[in-house]
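Quick notes on the structure that follows.
This part shows chain A:
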Amino acid sequence: MKGNPYLFAAYAATWIIHIAYIGTIVSRYARLKREIDELKKPGLRSQEKPEARS
Partner candidate 1 sequence: MSKLFFIFALLTLLLLGYALHAALVTAPTERTMGDVQRIFYYHVPSAWTAFILFFINFGASVYYLIKRNPTADIVALVCAEVGVVFCTVVLITGPIWARPVWGIWWTWDMRLTSTLVLWLIYVSYLFLRRFSSSGQTPTLAAALAVLGALCVPFVYFSIWFFRTQHPQPVMGGGGSIDPRMLHVLLINWLAFSCFAFLVCWSRYRLERLQRDVDHAHAMEALRDPRGKLR
Partner candidate 2 sequence: MTPPTGITRATLLKDLRLEWRSKDAINSMLFFSLLVVVVFSFSFDPTAEESRQIAGGLIWVAFLFAAVVALNQTWARELRNQVLDAYRVSPAPANSLFLAKVLGNFIFVIVLEALMTPLFIAFYRLRALGPAWQLLPLAMFGTWALVVNGTFFAAMCLRTRSREIMLPLLLFPISIPALLAMVQATTAILSGESSARFWIVLLSTYDLVFTTVCLLIFETVLNAE
């Protein structure tokens, strides 16, 4: 296992793909979480959304 480039490439590729995929899951999760928190916040429902003001 002395630094065979092919071996390294294969293992690295595997984890890059998995981590990239998990990254998309996490970012989408965070975005949705924010969205649902906003929806649940009482008072400023449909009239105005905080980020729509800018």
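For anyone wondering why these and not others, all candidates are chains of the complex that A comes from, given by their letters.
To be clear about the criterion, a contact is a pair of C-beta atoms (placed from the backbone, for glycine too) under 8 Å apart; a residue touches a chain by one contact, two chains touch by 3 or more; residues count from 1.
Everything quoted here is computed from the prediction, not taken from an experiment.
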Which one of these touches chain A in the complex: 1 or 2? 1
Sort out for me which residues of chain A touch candidate 1 in the complex. 1-2, 4, 6-7, 9-11, 13-14, 17-18, 21-22, 25-26, 28-29, 32-33, 35-36, 39-40, 45-47
